[in-house]
Every structure is written in structure tokens, then in C-alpha cells.
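Just below is one structure, and these are the notes that go with it.
Note that one protein chain is taken out, while the other chains of the complex remain in position.
To keep things simple, chains are lettered A and B as they appear, and every chain counts its residues starting from 1.
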Amino acid sequence: MTSLPDQTEKKLGLVIDLDTCVGCHACVTACKGWNTENYGVALSDNDAYGSDPVGTFLNRVHAFEVQPSNGAAQTIHFPKSCLHCDDAPCVTVCPTGASYKRVEDGIVLVDEDACIGCGLCAWACPYGARELDQSAGVMKKCTLCVDRIYNENLPEEDRVPACVRTCPAGARHFGDFSDPESNVSRLTAERGGMDLMPEQGTRPVNKYLPPRVKDRLTADKSAPQLKPVADSPKGFLAWLDKTLEAL
Amino acid sequence: MHPAPSVIVFTVLSGLGFGFLAWLGIGQPAVTGWTAFFCFAIAYALAVGGLVASTFHLGNPQRALKAFSQWRSSWLSREAWLSVSALLVMGLYAFAAVFFDRLLVPLGVLGAVLSVATIYATSMIYAQLATVPRWNHWLTPLHMVTLALAGGAVLAAQSMAALVLLVVAGGVQLLYWVLGDRRFAERGHTTETATGLGDRGKVRLFEPPHTGTNYLLKEMVYVVGRKHAQKLRAIAFLLNCLLPIVIIALLPAGVFSAGLAVLAYLAGTFASRWLFFAEAEHVVGLYYSQR
Partner (left out) sequence: MGRHQQPSVETSPLVSDEIRQTTCYMCACRCGINVHMKDGKVAYIEGNRDHPVNKGVLCAKGSSGIMQVNAPSRLRAPLKRKGPRGSGEFEEISWDEALEIATGWLAPIRKSAPEKLAFFTGRDQSQSFTSFWAQNFGTPNYAAHGGFCSVNMAAGGIYTMGGAFWEFGQPDWDRTKLFLLFGVAEDHDSNPIKMGLGKLKAHGGKVIGINPVRSGYNAIADEWVGITPGTDGLFILALVHTLVQSGKIDLTYLSRFTNAPCLVNNDPASPEFGLLLRDDSGKTLVIDRNSGQPTAFDQKGVKPDLAAQYEKDGLTHRTVFQLLAEKYLDDAYSPEAVAEKCGVSAERIRAIAAELARVAFEEAFELDQPWTDFRGDRHEKMPGRPVSFHAMRGISAHSNGFQTCRSLHLLQILLGTVEVPGGFRFKPPYPKPVTAHPTPHCHSEPDCPLDGPHLGFVRGPDDLALKKDGTPARIDKAFTWENPMSAHGLMHMVISNAHAGDPYRIDTLFLYMANMSWNSSMNTKGVMEMLTDKDEDGNYVIPRIIYSDAYSSEMVAYADLILPDTTYLERHDCISLLDRPICEADAAADAIRWPVIEPDRDVRGFQSVLVDLGVRLNLPGFIEEDGSAKYRDYADYMVNHQRRPGIGPLAGFRGDGTEKGRGEVNPEQLDRYIENGGFFVEHVPDEAAFYKPWNSAYQDWAVELGFYDKPQPYLFELYSEPMRRFQLAAEGHGDRQPPDHLRDRIKETFEPLPVWYPPLEDAHVSEADYPVHALTQRPMAMYHSWGSQNAWLRQIHGHNPLYVPTKIWEEHGFQDGDWARVTSLHGEIVVPVALMAALNENTVWTWNAIGKRKGAWALDGDAPESTKGFLLNHLINELLPPKGDGLRWSNSDPVTGQAAWFDLRVRIEKTGPPDECSPAFPELRSPVGKGPKTVRQKVRP
């Protein structure tokens, strides 16, 4: 049913740490690898070796540049996938019921057998989280690796989304936001986890941890300075002798 | 948004078709027999042709029937129901008019209401999208409905109504453009809000996630030059509003003048609808520093 559940039992999602992501794209291809082989149809790549290769990806890493009013510009790598919104506009626009939000964990999924490929859900998503596969004509999106996180054929420690498992820097965290004690809830609270485009009113589940404040050794001109131990090389040797005696 | 021919053809033709059906449903003109046959044939060709065109936009049109299931929440589903209902009701009405020379007035009125509702539902598919600020406004249904009814009136050769509606639709169209130009900014969507990084400074895309293009960019990011757009607006307005008014007002009424007015209307409305999509900026473009 295209209606959103009034409430979900869990709120599974990701915390993405913008202070730690180095923009390596590991999550992008790990996601592609898992999800092309698993849930639903393959993630196709068209003109794969040609002049205009276009493939379906469920997770993409942008890089932004921020220019503060004072000081050096900053580069921020920015992975983006479905945020599994509480008020997911992509779900309610779906004419067939193919898009839905799971009541047990809040994951937003597409039932590909019911998808007519009208693309309206992708239009409704502010975040660019949905891509219509050009070969299969069905809408693809992040499943939060629903076929990993409960998968009894995987060791327990591997029951996390492929992007989280592979992230070399540990910039991606998976957990249940409905549990205030969960790793993701705590990180969000401690680090001021934020919503993307909150004015859209989508109430994303995934949170982004902002980068820490940078370039403070430049900004703070009162930084402690080192004092010379002597005025001359001779003085330095005297200091050395004295210091060595004390060792 | 990508101005896909399928959706342009769909909204323009089915808008005109249902607009015409609405006029036929309220008996303006009250046609029967062969005249009715031709009138309904044109109306159905437009409405159904438009709907068929819309399926070219689908990735899996063979499952289109599933689109009827979510009328409670989805405007697309509602449009499916309303369009089919309108076509069925007006089909019965037409059948009686063509073969029995009888105008079943209550049925016609119901059909007319359903036809207008269909156009409205179509417009709401766009108007509901908060992600496209230009569309996400009450002017969008007003724009599409008035334009469709005006077109229908021209096709129905309802000179007076057509003149009035053309003036109204033209005015709404202008308003839609002018107010629409401001809407993205009014909503406050910026790369800063999209990334949450606005508190540290001005944000700009440095590297896109992939050097090539992708579905999102092809579908939702279409950059149209401002000068080009203004030119097209002028052409659209001239063709779908001013020219039909002039034709209807100055030329003697008849099949020739109505045909000419409809052709002008169609050409202008195609241009207008192309702009409707091409100028509509999706917020996802903010992640690509493109709108």
C-alpha cells in the first residue's frame, strides 16, 4: 500500500560522517556489487565501454567545496543514497503500490514486480535517491541491504549494509534510530547529526554528521608559541649541557 | 525537468481532448448523429491518444493496470480512474447521442465533471511535487485546467466561451510564468540547505559523483537558456492565446477558422508545455550545482 505506516517498529538507517569520509567511492561500488547480484534486477550499465556510459547506482559520492568568509576553502566528500524518510514523498506518489515503507523497520523499498517505471517517485524525491534502471525499466533504490541485515546465511557481524561493511574510513554507521541508546542515535546526539533539506519536510531517517571546525591554527593568532632556549648557538650548547646533566 | 515528448504530447492532447469532452458533456455544442460522431471521434482521439502517449514514458507499460490500485494516495492512480471513468461515461453519452440522437444530460454533466477532474488530476501529478517548486503551487492546476478548457472551447466552437477562457487561460499562463520564476528562491532551497553545510560558508559542487551523466541528470536537470525561454514564452503566448483570440474574433465562425484556431492553440500549448517541463527546476539539481 502506498500509504505510509503511521509508525514503524524500528527506524533503521545510516549515519554518514562528513568529518571522516575521504571520498574514496568504496561504498559506491560495494553497493553496486551487492545490489546488482542480489535484490531485484541487475543494476545495468549502458554504453558500458562507449562514449556515454550511464549506469544505475544506488549510492553516489559528491564532492563539495565550501568557501568560508575567512580562510581557506574546504573540500567535503558527500555520499548520498536513500535517506529512508519518515515522510517519504516517493511512497505516496506511487500509483501502483510498488513503493512502500516497511512497518517493521522503516526501510523504503520498491516491489519491482509492481513497478511500471513511471518515474514519479524519483521526481518526488528531493535527494536523487532513486534511479530508473534503463535496461529493466524499474525503479531502483537503496534497500539498506534488506537482504543482508537479516540474512541468516551471513555471519552476524556481516549483517550490515554492504556500504557500511566496506567503508575503509568507518565513515558510515548503521543502526536503529528508534533506540536512543543505539550507536547511530548516540552519534547523532553527540555530533549534531543533521537532516538534508529539512525544509522539504521529508523527515529523513539517515543523518549526516557535520565536519568539525577546521583551520584553527590559522584563525587563532594567539596560539601558543615556542620560546627559544638561548639567543645564540653558543647559548644553545650551554643549554644542552645543562639539560643533559639533568637527564 | 526533462521535456520528454511523451509527457508533453500526453498532457497537451489529453488536456485538449478532455477539455473538448467537457464541453460536449454539457451540450455545448449539443451534437447528435454524424456530427456527434465526428466530434466525439476527435475528442477521443485526443484524449486516448494522449493517454497512450503517456505510456511511452513507462518502463514497464505492460503493468499499467496496476496503476489503478493506489487511488487513495496517488494522483497518478486517481488520474487513471478519472480518465477511464470520464471516457466510459462520455462513451455512453456519445453512444446515445450518435446512435439514438439523445442527449442524456445528467450523464453528460457527470462526464464533463469527470473530464475536468481528469485534467485536474493530471495537473496535480505535477503540482503535488514539493521537489519542483515551480509546479508545487495552486497555479499549476489552474493553468492546466484553464488552458485545457479554453482549447476545448475553441475546438467546440464556443466562440464567446473560448474568448473568455482564452483570456483567462492566457492571464493565468502569464501569472504562472512570472510567479513561477520566483518560486525556487522563495522556497529557500539552496546547495547550502541541500548539504547542511551552509553554516560554514558558500557551498559549491567541486566534483560530481560520476564524470558522465546519470538518470537523475537526464530526467530532472534540464538547463534552458533564459533568453531562449523568454522567446519561447512569447511564441507560446502568441500562439495559444492571442492568435486564437484574433482568429475567433475577426474571422467568420466555421470549420476553417476553428481548425486554424485549434492548430494555433496546439502549437502554442506544445511550446508552453515544453517550457512547463524545461523550466521546472528540481531541487536535486542542487546536488549537482545545476538547476
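Operating definition for what follows: a contact is a pair of C-beta atoms (placed from the backbone, for glycine too) under 8 Å apart; a residue touches a chain by one contact, two chains touch by 3 or more.
Because the structure is predicted, anything quoted here is derived from the model rather than measured.
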| item | value |
| --- | --- |
| Candidate in contact with the missing chain, chosen from A:His77, A:Lys140 or A:Lys207 | A:His77 |
| Residues of chain A (touch criterion as defined above) contacting the omitted chain | 1, 3, 5-6, 17, 19-26, 28-30, 32-34, 36-39, 41-55, 57, 63, 65, 67, 72-77, 100, 102-103, 109, 111, 114, 135, 146-147, 149-154, 157-158, 162, 165-171, 211-212, 214-218, 220-221, 223-229, 233, 236-237, 239-241, 243-244, 247 |
| Chain B, residues in touch with the chain not shown (by the definition above) | 72-73, 204, 206, 209-212 |
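The rule is simple: only the chains that are shown with their structure count from here on.
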| item | value |
| --- | --- |
| Length of the line joining the C-alpha centres of chain A and chain B, rounded to whole Å | 38 |
| Contacting residues of chain A [partner chain B, same complex] | 1-3, 18, 28, 52-57, 60-69, 73-76, 78, 80, 89, 92-98, 114-120, 122-128, 131-134, 136-139, 194-201, 208, 210-211 |
| Chain A partner contacts - residues on chain B that touch it in the complex | 1, 57-61, 63-64, 66-70, 72-77, 80, 125, 128-132, 187-189, 191, 193-197, 199-210, 212-216, 218-220, 282-284, 286-288 |
